[in-house]
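In this view, the complex is presented without one of its protein chains, the others remaining in place.
Order of writing sets the labels: A, B and C. Residues in every chain begin at 1.
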Amino acid sequence: MSKLKVVHYINQFFANIGGEEKADYPAEIRVGEVVGPGLALTQAFGDEAEIVATIVCGDSYFNENLDKAKADILAMGKEHQPDVFVAGPAFNAGRYGVACGTIADAVQEELGIPSVTAMYKENPGADMFKQKVYIVPTKNSAAGMRAAVKVLAPLALKLAKGEAIGSSAEDGYMPNGVRVNFFEQERGSKRAVKMLLKKLAGKEFETEYAMPDFDRVAPNPAVKDITKAKVALVTSGGIVPKGNPDHIESSSASRYGEYDITGVNDLTAETYETAHGGFDPVYCNEDSDRVLPVDVLRDLEKEGKIGSLHHLFYSTTGNGTAVASSKAFAAEFSKKLLADGVDAVILTST
Amino acid sequence: MVHICTVTPISMTVGANRIVPAIAIPHPLGNPALDPAEEKDLRRHIVEKALAALETEVEDQTIFD
Amino acid sequence: MKEKFTIITNNPLVKKKLGEEYRILFYDISYEDILKKVRDRVYEGHLLLSHPLSGSVKPNETPYKSVMIAAKKGDLDMQSMEIMENALQALRKFERKSDKYKPEVYEDFQLIDFTLIESALPSAGAW
Partner (left out) sequence: MKLELGHIHISDIQIAPESKIENGVLYVSEEAVKEIVLEDEKLKSVALDVAKPGESVRITPVKDVIEPRVKVEGSGGVFPGVISKVDTVGGGKTYALKGMAVVTAGKIVGFQEGIIDMTGPGAEYTPFSKLNNLVMVIDPIDNIKQHEYEKAVRFAGFKVAAYIGELARGLTPDETFEYETYTIKEGLEKFPELPRVAYVQMLQSQGLLHDTYVYGVDAKRTLSTILNPTEVMDGAIVSGNCVSACDKNTTYHHLNNPVIQDLFEQHGKTLNFVCQIITNENVYLADKQRSSDWTAKMCKLLDLDGVVVSQEGFGNPDTDLIMNCKKIEAEGVKTVIITDEYAGRDGKSQSLADADPAADAVVTGGNANQVIILPKLDKVIGTMDYITKIAGASDETLRADGSLEVELQVITGATNETGFNKLSAR
(Lines give C-alpha, C1' and ligand atoms only; values in the text may rest on other atoms or scores of the structure.)
Protein backbone atom coordinates (compact mmCIF):
# COMPACT_ATOMS: atom_id res chain seq x y z
CA MET A 1 0.00 0.00 0.00
CA SER A 2 1.39 3.37 -0.93
CA LYS A 3 1.89 5.93 1.77
CA LEU A 4 -0.30 8.99 2.13
CA LYS A 5 1.33 12.17 0.85
CA VAL A 6 2.01 15.14 3.08
CA VAL A 7 3.28 18.59 2.19
CA HIS A 8 4.77 20.41 5.16
CA TYR A 9 5.10 24.18 5.60
CA ILE A 10 7.69 25.71 7.95
CA ASN A 11 9.41 29.07 8.41
CA GLN A 12 13.05 30.04 8.00
CA PHE A 13 13.83 29.48 11.64
CA PHE A 14 12.67 25.88 11.76
CA ALA A 15 14.43 25.26 8.44
CA ASN A 16 17.69 26.28 10.15
CA ILE A 17 18.21 29.17 7.76
CA GLY A 18 18.29 31.80 10.43
CA GLY A 19 16.30 33.92 12.80
CA GLU A 20 14.82 37.38 12.42
CA GLU A 21 17.64 38.49 10.10
CA LYS A 22 16.54 35.86 7.57
CA ALA A 23 12.82 36.46 7.93
CA ASP A 24 12.67 37.90 4.42
CA TYR A 25 13.60 34.54 2.92
CA PRO A 26 11.29 33.94 -0.06
CA ALA A 27 9.13 30.84 -0.42
CA GLU A 28 10.87 27.78 -1.80
CA ILE A 29 9.99 24.14 -2.10
CA ARG A 30 12.31 21.28 -1.27
CA VAL A 31 10.94 18.22 -2.99
CA GLY A 32 11.66 14.94 -1.26
CA GLU A 33 13.22 16.71 1.71
CA VAL A 34 12.12 16.41 5.29
CA VAL A 35 13.24 19.40 7.33
CA GLY A 36 13.30 20.22 11.05
CA PRO A 37 9.99 19.38 12.70
CA GLY A 38 9.18 17.29 9.64
CA LEU A 39 11.49 14.63 11.08
CA ALA A 40 9.37 14.32 14.19
CA LEU A 41 6.22 14.20 12.07
CA THR A 42 7.68 11.54 9.78
CA GLN A 43 8.50 9.42 12.77
CA ALA A 44 4.98 9.80 14.13
CA PHE A 45 3.43 8.97 10.75
CA GLY A 46 5.27 5.64 10.72
CA ASP A 47 4.37 3.60 7.65
CA GLU A 48 1.18 5.45 7.00
CA ALA A 49 2.36 8.70 5.47
CA GLU A 50 5.40 10.52 4.25
CA ILE A 51 6.37 14.12 3.68
CA VAL A 52 6.84 14.45 -0.07
CA ALA A 53 7.89 18.08 -0.02
CA THR A 54 8.69 20.83 2.46
CA ILE A 55 7.85 24.44 1.75
CA VAL A 56 10.06 26.96 3.51
CA CYS A 57 9.16 30.63 3.74
CA GLY A 58 10.41 33.55 5.80
CA ASP A 59 7.82 35.02 8.16
CA SER A 60 8.34 38.62 7.08
CA TYR A 61 8.40 37.61 3.46
CA PHE A 62 5.10 35.82 3.78
CA ASN A 63 3.32 38.60 5.60
CA GLU A 64 4.77 41.43 3.52
CA ASN A 65 4.23 39.76 0.16
CA LEU A 66 1.04 38.09 1.14
CA ASP A 67 -0.59 37.71 -2.26
CA LYS A 68 2.52 36.56 -4.06
CA ALA A 69 3.66 34.26 -1.27
CA LYS A 70 0.23 32.72 -1.07
CA ALA A 71 0.00 32.23 -4.83
CA ASP A 72 3.48 30.71 -4.99
CA ILE A 73 2.89 28.33 -2.12
CA LEU A 74 -0.50 27.31 -3.50
CA ALA A 75 1.15 26.53 -6.82
CA MET A 76 3.79 24.44 -5.06
CA GLY A 77 1.14 22.63 -3.07
CA LYS A 78 -1.01 22.01 -6.10
CA GLU A 79 1.83 20.41 -7.99
CA HIS A 80 2.31 17.73 -5.38
CA GLN A 81 -1.36 17.03 -4.66
CA PRO A 82 -0.84 15.88 -1.09
CA ASP A 83 -3.51 14.06 0.90
CA VAL A 84 -3.01 16.56 3.70
CA PHE A 85 -1.19 19.86 4.17
CA VAL A 86 0.52 20.46 7.50
CA ALA A 87 1.79 23.88 8.60
CA GLY A 88 3.97 24.47 11.63
CA PRO A 89 3.84 23.97 14.60
CA ALA A 90 4.28 27.69 15.10
CA PHE A 91 4.23 27.71 18.94
CA ASN A 92 4.17 31.33 20.14
CA ALA A 93 5.76 32.91 17.04
CA GLY A 94 3.09 35.41 16.02
CA ARG A 95 3.84 36.04 12.36
CA TYR A 96 4.64 32.38 11.80
CA GLY A 97 1.32 31.45 13.37
CA VAL A 98 -0.58 33.87 11.16
CA ALA A 99 1.30 32.54 8.12
CA CYS A 100 0.47 28.94 9.05
CA GLY A 101 -3.20 29.79 9.51
CA THR A 102 -3.37 31.83 6.32
CA ILE A 103 -1.73 29.24 4.13
CA ALA A 104 -3.52 26.26 5.68
CA ASP A 105 -6.83 28.02 5.16
CA ALA A 106 -5.92 28.91 1.55
CA VAL A 107 -4.81 25.36 0.71
CA GLN A 108 -8.03 24.00 2.13
CA GLU A 109 -10.30 26.56 0.49
CA GLU A 110 -8.63 26.90 -2.88
CA LEU A 111 -7.11 23.47 -3.47
CA GLY A 112 -9.66 21.45 -1.52
CA ILE A 113 -6.84 19.69 0.33
CA PRO A 114 -7.46 19.16 4.05
CA SER A 115 -5.09 21.17 6.18
CA VAL A 116 -4.01 21.35 9.77
CA THR A 117 -1.66 23.49 11.78
CA ALA A 118 -0.52 23.84 15.39
CA MET A 119 0.34 26.76 17.63
CA TYR A 120 0.13 28.21 21.12
CA LYS A 121 -3.39 29.25 22.09
CA GLU A 122 -2.40 32.89 22.50
CA ASN A 123 -0.69 33.07 19.12
CA PRO A 124 -2.74 35.66 17.18
CA GLY A 125 -3.03 33.12 14.36
CA ALA A 126 -5.08 30.89 16.66
CA ASP A 127 -7.99 33.29 17.12
CA MET A 128 -7.86 34.31 13.49
CA PHE A 129 -8.02 30.81 12.03
CA LYS A 130 -9.28 28.29 14.57
CA GLN A 131 -12.77 28.38 13.08
CA LYS A 132 -11.43 27.80 9.59
CA VAL A 133 -8.78 25.11 9.94
CA TYR A 134 -8.03 22.56 12.61
CA ILE A 135 -5.38 23.99 14.94
CA VAL A 136 -3.69 21.80 17.51
CA PRO A 137 -2.83 23.74 20.66
CA THR A 138 0.84 23.59 21.68
CA LYS A 139 3.06 24.87 24.45
CA ASN A 140 4.43 28.38 24.04
CA SER A 141 7.86 27.25 22.86
CA ALA A 142 9.47 24.61 20.69
CA ALA A 143 10.12 22.64 23.88
CA GLY A 144 6.57 21.42 23.31
CA MET A 145 7.41 19.90 19.93
CA ARG A 146 7.10 16.29 20.97
CA ALA A 147 3.72 16.82 22.68
CA ALA A 148 2.48 18.82 19.71
CA VAL A 149 3.44 16.18 17.17
CA LYS A 150 1.76 13.49 19.23
CA VAL A 151 -1.60 15.15 18.57
CA LEU A 152 -0.85 16.78 15.22
CA ALA A 153 0.29 13.63 13.41
CA PRO A 154 -2.75 11.43 14.15
CA LEU A 155 -5.09 14.30 13.30
CA ALA A 156 -3.24 14.87 10.02
CA LEU A 157 -3.54 11.16 9.20
CA LYS A 158 -7.26 11.19 9.93
CA LEU A 159 -7.69 14.20 7.63
CA ALA A 160 -5.58 12.57 4.93
CA LYS A 161 -7.71 9.45 5.04
CA GLY A 162 -10.88 11.49 4.93
CA GLU A 163 -12.07 9.97 8.20
CA ALA A 164 -14.71 11.72 10.27
CA ILE A 165 -13.12 14.09 12.75
CA GLY A 166 -14.37 13.69 16.31
CA SER A 167 -14.94 16.40 18.88
CA SER A 168 -12.15 18.75 19.89
CA ALA A 169 -11.86 16.84 23.14
CA GLU A 170 -11.21 13.57 21.29
CA ASP A 171 -8.99 14.70 18.44
CA GLY A 172 -7.15 17.40 20.32
CA TYR A 173 -7.73 20.51 18.22
CA MET A 174 -8.74 23.89 19.57
CA PRO A 175 -12.49 24.23 20.02
CA ASN A 176 -13.67 25.75 16.77
CA GLY A 177 -17.26 26.63 17.56
CA VAL A 178 -18.64 23.46 15.95
CA ARG A 179 -20.22 21.25 18.58
CA VAL A 180 -19.60 17.54 18.06
CA ASN A 181 -21.08 14.75 20.18
CA PHE A 182 -19.01 11.98 21.68
CA PHE A 183 -19.15 9.53 24.56
CA GLU A 184 -17.18 10.49 27.67
CA GLN A 185 -15.61 7.98 30.04
CA GLU A 186 -17.97 8.90 32.86
CA ARG A 187 -21.59 9.90 33.01
CA GLY A 188 -22.52 13.58 33.19
CA SER A 189 -23.50 13.63 36.85
CA LYS A 190 -20.14 12.24 37.89
CA ARG A 191 -18.36 14.77 35.71
CA ALA A 192 -20.45 17.49 37.33
CA VAL A 193 -19.59 16.38 40.88
CA LYS A 194 -15.90 16.17 40.00
CA MET A 195 -15.99 19.60 38.39
CA LEU A 196 -17.71 21.03 41.48
CA LEU A 197 -15.09 19.54 43.79
CA LYS A 198 -12.33 21.12 41.72
CA LYS A 199 -14.13 24.45 41.65
CA LEU A 200 -14.65 24.32 45.42
CA ALA A 201 -10.98 23.55 45.99
CA GLY A 202 -9.97 26.49 43.81
CA LYS A 203 -8.34 24.13 41.32
CA GLU A 204 -8.41 24.50 37.59
CA PHE A 205 -11.38 22.91 35.84
CA GLU A 206 -12.50 22.78 32.27
CA THR A 207 -16.08 23.63 31.36
CA GLU A 208 -17.62 21.47 28.64
CA TYR A 209 -19.37 24.45 27.12
CA ALA A 210 -17.79 27.89 27.26
CA MET A 211 -20.18 30.84 27.33
CA PRO A 212 -19.80 33.15 24.34
CA ASP A 213 -17.18 35.80 25.09
CA PHE A 214 -16.35 39.21 23.73
CA ASP A 215 -13.20 41.20 23.08
CA ARG A 216 -11.93 44.25 24.89
CA VAL A 217 -9.76 46.95 23.38
CA ALA A 218 -7.94 49.80 25.11
CA PRO A 219 -9.71 53.15 24.58
CA ASN A 220 -8.29 55.47 21.95
CA PRO A 221 -7.07 58.85 23.14
CA ALA A 222 -9.56 61.70 22.98
CA VAL A 223 -9.95 63.77 19.81
CA LYS A 224 -7.94 66.94 20.46
CA ASP A 225 -10.18 69.41 18.70
CA ILE A 226 -13.45 68.17 17.34
CA THR A 227 -14.04 71.43 15.48
CA LYS A 228 -11.16 70.47 13.22
CA ALA A 229 -11.92 66.76 13.03
CA LYS A 230 -13.27 64.81 10.11
CA VAL A 231 -16.14 62.77 11.54
CA ALA A 232 -17.53 59.64 9.89
CA LEU A 233 -20.80 57.82 10.48
CA VAL A 234 -21.08 54.06 10.80
CA THR A 235 -24.24 52.18 11.72
CA SER A 236 -25.43 48.68 12.52
CA GLY A 237 -28.97 49.98 12.04
CA GLY A 238 -29.03 48.99 8.37
CA ILE A 239 -29.50 52.45 6.84
CA VAL A 240 -29.29 52.16 3.05
CA PRO A 241 -30.35 54.22 0.04
CA LYS A 242 -33.97 53.46 -0.78
CA GLY A 243 -34.24 50.11 -2.57
CA ASN A 244 -31.25 48.61 -0.72
CA PRO A 245 -28.99 48.53 -3.79
CA ASP A 246 -26.44 46.17 -2.20
CA HIS A 247 -29.13 43.80 -0.94
CA ILE A 248 -27.86 43.85 2.62
CA GLU A 249 -29.67 41.05 4.46
CA SER A 250 -32.24 41.93 7.10
CA SER A 251 -30.45 39.59 9.50
CA SER A 252 -27.21 37.60 9.59
CA ALA A 253 -25.68 40.07 7.17
CA SER A 254 -22.90 38.78 4.93
CA ARG A 255 -21.88 42.23 3.73
CA TYR A 256 -21.85 45.93 4.52
CA GLY A 257 -22.55 48.95 2.35
CA GLU A 258 -20.51 52.06 1.65
CA TYR A 259 -22.63 55.05 0.65
CA ASP A 260 -21.76 58.53 -0.54
CA ILE A 261 -23.63 61.35 1.17
CA THR A 262 -21.93 64.20 -0.65
CA GLY A 263 -24.54 66.94 -0.89
CA VAL A 264 -27.06 65.04 1.24
CA ASN A 265 -28.31 67.26 4.05
CA ASP A 266 -31.23 65.23 5.29
CA LEU A 267 -32.28 61.57 5.00
CA THR A 268 -35.91 61.39 3.93
CA ALA A 269 -38.54 58.72 3.48
CA GLU A 270 -38.06 59.05 -0.27
CA THR A 271 -34.29 58.58 -0.25
CA TYR A 272 -33.25 56.26 2.59
CA GLU A 273 -34.61 53.30 4.54
CA THR A 274 -33.44 50.52 6.82
CA ALA A 275 -32.59 47.00 5.76
CA HIS A 276 -32.62 45.88 9.40
CA GLY A 277 -35.11 43.13 10.25
CA GLY A 278 -34.53 43.31 13.97
CA PHE A 279 -37.08 45.96 14.87
CA ASP A 280 -40.22 47.62 13.64
CA PRO A 281 -38.86 49.62 10.65
CA VAL A 282 -41.72 52.10 10.39
CA TYR A 283 -40.11 54.92 12.41
CA CYS A 284 -36.80 54.60 10.70
CA ASN A 285 -38.26 54.41 7.20
CA GLU A 286 -40.17 57.63 7.86
CA ASP A 287 -36.94 59.42 8.70
CA SER A 288 -33.60 57.62 8.63
CA ASP A 289 -31.96 60.50 10.54
CA ARG A 290 -33.55 58.79 13.53
CA VAL A 291 -30.85 56.15 13.16
CA LEU A 292 -28.14 57.95 11.21
CA PRO A 293 -28.10 61.65 12.23
CA VAL A 294 -26.91 63.15 8.94
CA ASP A 295 -29.17 66.23 9.26
CA VAL A 296 -27.77 67.26 12.63
CA LEU A 297 -24.16 66.62 11.61
CA ARG A 298 -24.61 68.78 8.49
CA ASP A 299 -25.85 71.61 10.72
CA LEU A 300 -22.90 71.17 13.06
CA GLU A 301 -20.56 71.11 10.06
CA LYS A 302 -22.00 74.42 8.82
CA GLU A 303 -21.74 75.95 12.25
CA GLY A 304 -18.12 74.90 12.53
CA LYS A 305 -18.80 72.63 15.51
CA ILE A 306 -17.11 69.78 13.68
CA GLY A 307 -14.40 70.00 11.05
CA SER A 308 -16.33 68.07 8.42
CA LEU A 309 -18.62 65.12 7.91
CA HIS A 310 -16.90 62.34 5.94
CA HIS A 311 -18.59 61.90 2.57
CA LEU A 312 -18.98 58.13 3.00
CA PHE A 313 -20.87 56.18 5.61
CA TYR A 314 -20.74 52.46 6.32
CA SER A 315 -23.78 50.40 7.16
CA THR A 316 -24.76 46.85 7.95
CA THR A 317 -27.48 45.10 9.95
CA GLY A 318 -26.43 44.01 13.42
CA ASN A 319 -29.32 41.56 13.70
CA GLY A 320 -28.01 38.03 14.17
CA THR A 321 -24.85 38.86 12.27
CA ALA A 322 -21.96 36.66 13.32
CA VAL A 323 -19.32 38.32 15.47
CA ALA A 324 -16.66 37.07 13.07
CA SER A 325 -18.38 38.72 10.09
CA SER A 326 -18.85 42.00 11.95
CA LYS A 327 -15.18 41.99 12.85
CA ALA A 328 -14.19 41.35 9.27
CA PHE A 329 -16.43 44.19 8.01
CA ALA A 330 -15.02 46.61 10.55
CA ALA A 331 -11.42 45.59 9.87
CA GLU A 332 -11.96 46.35 6.21
CA PHE A 333 -13.73 49.70 6.39
CA SER A 334 -11.56 50.91 9.29
CA LYS A 335 -8.62 50.76 6.91
CA LYS A 336 -10.55 52.89 4.42
CA LEU A 337 -11.53 55.37 7.13
CA LEU A 338 -7.91 55.73 8.18
CA ALA A 339 -6.79 56.12 4.58
CA ASP A 340 -9.41 58.83 4.10
CA GLY A 341 -8.04 60.78 7.05
CA VAL A 342 -11.06 60.32 9.31
CA ASP A 343 -10.36 61.43 12.90
CA ALA A 344 -13.46 60.24 14.70
CA VAL A 345 -16.32 57.83 14.17
CA ILE A 346 -19.85 57.90 15.49
CA LEU A 347 -21.32 54.39 15.47
CA THR A 348 -25.06 54.22 15.90
CA SER A 349 -26.96 51.07 16.81
CA THR A 350 -30.62 50.33 17.19
CA MET B 1 -15.05 56.06 18.26
CA VAL B 2 -18.21 56.72 20.16
CA HIS B 3 -21.13 54.29 20.23
CA ILE B 4 -24.64 55.73 20.33
CA CYS B 5 -27.00 52.93 21.27
CA THR B 6 -30.18 52.24 23.15
CA VAL B 7 -29.13 49.15 25.02
CA THR B 8 -25.99 50.30 26.77
CA PRO B 9 -25.38 46.99 28.57
CA ILE B 10 -24.94 45.31 25.18
CA SER B 11 -22.50 48.01 24.17
CA MET B 12 -20.60 47.30 27.39
CA THR B 13 -20.51 43.56 26.64
CA VAL B 14 -19.23 44.05 23.13
CA GLY B 15 -16.53 46.31 24.46
CA ALA B 16 -17.23 49.87 23.29
CA ASN B 17 -15.23 52.41 25.30
CA ARG B 18 -17.26 55.58 24.80
CA ILE B 19 -20.98 54.98 25.00
CA VAL B 20 -23.84 57.46 24.67
CA PRO B 21 -27.34 56.20 25.45
CA ALA B 22 -30.02 56.61 22.78
CA ILE B 23 -33.82 56.88 22.92
CA ALA B 24 -35.34 53.61 21.75
CA ILE B 25 -34.43 50.65 19.59
CA PRO B 26 -36.68 51.48 16.59
CA HIS B 27 -35.61 55.15 16.76
CA PRO B 28 -32.33 55.59 18.65
CA LEU B 29 -31.90 59.23 17.63
CA GLY B 30 -35.48 60.34 17.39
CA ASN B 31 -38.89 60.23 18.94
CA PRO B 32 -41.85 60.12 16.60
CA ALA B 33 -44.10 61.40 19.38
CA LEU B 34 -42.44 64.82 19.19
CA ASP B 35 -42.97 67.42 16.50
CA PRO B 36 -40.17 67.51 13.90
CA ALA B 37 -38.37 70.55 15.31
CA GLU B 38 -38.36 69.18 18.86
CA GLU B 39 -37.26 65.82 17.58
CA LYS B 40 -34.30 67.34 15.74
CA ASP B 41 -33.30 69.22 18.89
CA LEU B 42 -33.36 65.96 20.78
CA ARG B 43 -31.19 64.34 18.11
CA ARG B 44 -28.77 67.25 18.14
CA HIS B 45 -28.49 66.96 21.89
CA ILE B 46 -27.47 63.30 21.63
CA VAL B 47 -24.99 63.97 18.82
CA GLU B 48 -23.42 66.82 20.80
CA LYS B 49 -23.06 64.49 23.74
CA ALA B 50 -21.33 62.00 21.44
CA LEU B 51 -18.94 64.68 20.17
CA ALA B 52 -18.16 65.70 23.75
CA ALA B 53 -17.46 62.06 24.55
CA LEU B 54 -15.00 61.91 21.67
CA GLU B 55 -13.16 64.88 23.17
CA THR B 56 -12.97 63.25 26.61
CA GLU B 57 -10.09 61.02 27.70
CA VAL B 58 -11.31 57.72 29.15
CA GLU B 59 -9.38 54.97 30.90
CA ASP B 60 -12.08 52.36 30.78
CA GLN B 61 -15.51 51.75 29.29
CA THR B 62 -17.56 54.85 30.04
CA ILE B 63 -21.22 55.67 29.59
CA PHE B 64 -21.84 59.37 28.98
CA ASP B 65 -25.28 59.83 30.47
CA MET C 1 -57.04 42.21 35.54
CA LYS C 2 -58.32 42.35 32.01
CA GLU C 3 -56.39 45.52 31.34
CA LYS C 4 -53.07 44.38 32.73
CA PHE C 5 -51.86 42.17 29.96
CA THR C 6 -52.25 41.35 26.31
CA ILE C 7 -51.78 37.97 24.67
CA ILE C 8 -50.33 38.08 21.17
CA THR C 9 -51.17 34.85 19.37
CA ASN C 10 -51.70 33.08 16.09
CA ASN C 11 -53.59 30.27 17.80
CA PRO C 12 -57.31 30.34 17.03
CA LEU C 13 -58.02 28.19 20.07
CA VAL C 14 -56.52 30.82 22.39
CA LYS C 15 -58.70 33.44 20.79
CA LYS C 16 -61.76 31.24 21.09
CA LYS C 17 -61.21 30.16 24.67
CA LEU C 18 -59.82 33.35 26.16
CA GLY C 19 -61.01 36.04 23.80
CA GLU C 20 -64.06 37.03 25.78
CA GLU C 21 -62.31 37.41 29.07
CA TYR C 22 -58.90 38.72 28.08
CA ARG C 23 -57.32 41.10 25.65
CA ILE C 24 -56.14 38.87 22.80
CA LEU C 25 -54.44 40.17 19.67
CA PHE C 26 -54.90 37.45 17.09
CA TYR C 27 -52.85 37.48 13.88
CA ASP C 28 -52.97 34.88 11.15
CA ILE C 29 -49.18 34.83 10.75
CA SER C 30 -46.28 32.46 11.33
CA TYR C 31 -44.66 31.47 14.62
CA GLU C 32 -41.65 33.58 13.74
CA ASP C 33 -43.77 36.58 12.83
CA ILE C 34 -45.56 36.32 16.17
CA LEU C 35 -42.22 36.48 17.93
CA LYS C 36 -41.28 39.49 15.80
CA LYS C 37 -44.55 41.21 16.70
CA VAL C 38 -43.84 40.61 20.36
CA ARG C 39 -40.28 41.82 19.97
CA ASP C 40 -41.47 45.03 18.34
CA ARG C 41 -43.81 45.64 21.28
CA VAL C 42 -41.02 44.90 23.74
CA TYR C 43 -38.84 47.43 21.96
CA GLU C 44 -41.58 49.98 22.39
CA GLY C 45 -41.42 49.39 26.12
CA HIS C 46 -43.94 46.65 26.85
CA LEU C 47 -42.77 44.21 29.50
CA LEU C 48 -42.58 40.58 28.41
CA LEU C 49 -44.64 38.46 30.81
CA SER C 50 -44.40 34.92 29.47
CA HIS C 51 -41.44 33.15 27.92
CA PRO C 52 -41.60 33.10 24.11
CA LEU C 53 -40.09 29.61 23.95
CA SER C 54 -42.68 28.21 26.33
CA GLY C 55 -43.06 24.48 25.98
CA SER C 56 -40.75 21.81 24.71
CA VAL C 57 -42.47 21.47 21.35
CA LYS C 58 -39.80 22.93 19.13
CA PRO C 59 -40.16 26.12 17.13
CA ASN C 60 -40.83 25.37 13.46
CA GLU C 61 -42.44 22.13 14.61
CA THR C 62 -45.54 23.64 16.13
CA PRO C 63 -46.92 26.50 14.05
CA TYR C 64 -48.62 28.11 17.06
CA LYS C 65 -47.34 30.56 19.59
CA SER C 66 -48.95 32.71 22.22
CA VAL C 67 -47.01 35.24 24.26
CA MET C 68 -48.16 37.49 27.06
CA ILE C 69 -46.96 41.08 27.40
CA ALA C 70 -47.89 43.92 29.74
CA ALA C 71 -50.64 46.14 28.39
CA LYS C 72 -48.88 49.27 29.55
CA LYS C 73 -45.75 50.72 28.03
CA GLY C 74 -42.79 51.63 30.19
CA ASP C 75 -39.05 51.86 29.72
CA LEU C 76 -37.36 49.25 27.62
CA ASP C 77 -36.82 46.16 29.77
CA MET C 78 -33.42 44.59 29.24
CA GLN C 79 -34.40 41.11 30.31
CA SER C 80 -37.46 41.08 28.07
CA MET C 81 -35.31 42.21 25.20
CA GLU C 82 -32.61 39.62 25.73
CA ILE C 83 -35.13 36.81 26.01
CA MET C 84 -36.85 37.89 22.78
CA GLU C 85 -33.62 38.18 20.83
CA ASN C 86 -32.39 34.81 22.06
CA ALA C 87 -35.71 33.22 21.18
CA LEU C 88 -35.58 34.58 17.65
CA GLN C 89 -32.08 33.25 17.26
CA ALA C 90 -33.11 29.84 18.54
CA LEU C 91 -35.70 29.54 15.76
CA ARG C 92 -33.09 29.19 13.11
CA LYS C 93 -31.69 26.00 14.60
CA PHE C 94 -34.73 23.92 13.77
CA GLU C 95 -35.84 22.41 10.52
CA ARG C 96 -39.11 23.86 9.33
CA LYS C 97 -41.72 21.17 9.32
CA SER C 98 -44.76 22.82 10.83
CA ASP C 99 -46.53 22.65 7.48
CA LYS C 100 -46.23 18.91 7.07
CA TYR C 101 -48.67 17.40 9.50
CA LYS C 102 -52.04 15.77 9.07
CA PRO C 103 -54.89 18.17 9.73
CA GLU C 104 -55.90 16.65 13.08
CA VAL C 105 -52.42 17.21 14.46
CA TYR C 106 -52.89 20.96 14.26
CA GLU C 107 -55.65 20.76 16.82
CA ASP C 108 -53.22 19.09 19.19
CA PHE C 109 -50.65 21.80 18.59
CA GLN C 110 -53.31 24.40 19.30
CA LEU C 111 -54.28 22.65 22.48
CA ILE C 112 -50.71 22.42 23.76
CA ASP C 113 -50.03 26.06 23.00
CA PHE C 114 -53.27 26.96 24.75
CA THR C 115 -52.37 25.02 27.91
CA LEU C 116 -48.95 26.62 27.99
CA ILE C 117 -50.30 30.16 27.94
CA GLU C 118 -53.16 29.14 30.20
CA SER C 119 -50.61 28.00 32.77
CA ALA C 120 -49.44 31.61 33.02
CA LEU C 121 -52.91 33.00 33.76
CA PRO C 122 -53.10 32.27 37.49
CA SER C 123 -49.73 33.93 37.97
CA ALA C 124 -50.63 36.87 35.75
CA GLY C 125 -53.92 37.31 37.56
CA ALA C 126 -52.32 37.22 40.99
CA TRP C 127 -51.34 40.87 41.03
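Here, a residue touches a chain if its C-beta (ideal position, glycine included) is under 8 Å from a C-beta of that chain, and two chains touch if they have at least 3 such contacts.
None of the values given here were measured: they were computed from a predicted structure.
A.B. asks: Let's see if you follow the contact definition: name the visible chains touching the chain that is missing.
C.D. replies: The chain that is not shown is in contact with A, C.
A.B. asks: Have a look at A:K68, A:K161, A:K190 or A:K302 and name the one touching the chain we're not showing.
C.D. replies: The missing chain is touched by A:K190.
A.B. asks: If the missing chain were put back, which residues of subunit C would it touch?
C.D. replies: Interface with the chain not displayed, on the subunit C side: 48-59, 61-62, 68, 79-80, 82-83, 86-87, 89-90, 92-95, 97, 100-102, 104-105, 107-109, 111-112, 115-120, 122-124.
A.B. asks: Give me the subunit A residues in contact with the hidden chain, please.
C.D. replies: So the residues of subunit A touching the unseen chain are 167-170, 175, 177-193, 195-197, 199-200, 205, 207-213.
Keep this in mind: only the chains that are shown with their structure count from here on.
A.B. asks: From the C-alpha centre of subunit A to that of subunit C, how far is it in Å?
C.D. replies: Each chain's C-alpha centroid was found; their separation is 38 Å.
A.B. asks: Where the centres are mean C-alpha positions, what is the separation of subunit B from subunit C, in Å?
C.D. replies: Computed from C-alpha means, the inter-chain centre distance equals 32 Å.
A.B. asks: Just the number, please: Cα centre separation of subunit A and subunit B in whole Å.
C.D. replies: It comes to 30 Å between the two C-alpha centres.
A.B. asks: Among the residues of subunit A, which are close enough to touch at least two other chains?
C.D. replies: 279-280
A.B. asks: Would you please write down the residue numbers of subunit C that are in contact with two or more other chains?
C.D. replies: 40, 43-44
A.B. asks: Which of the residues in subunit B come into contact with subunit A in the complex?
C.D. replies: Residues 1-7, 10-11, 13-18, 22, 25-30, 32, 39-40, 43-44, 46-48, 50-51, 54-62.
A.B. asks: Which bits of subunit A are touching subunit B when the two form their complex?
C.D. replies: It comes out as residues 214-226, 229, 231, 237, 279-284, 286-287, 289-293, 295-297, 299-300, 305-306, 344-350.
A.B. asks: In their shared complex, at which residues does subunit B touch subunit C?
C.D. replies: Touch list, subunit B to subunit C: 6-7, 9, 24-26.
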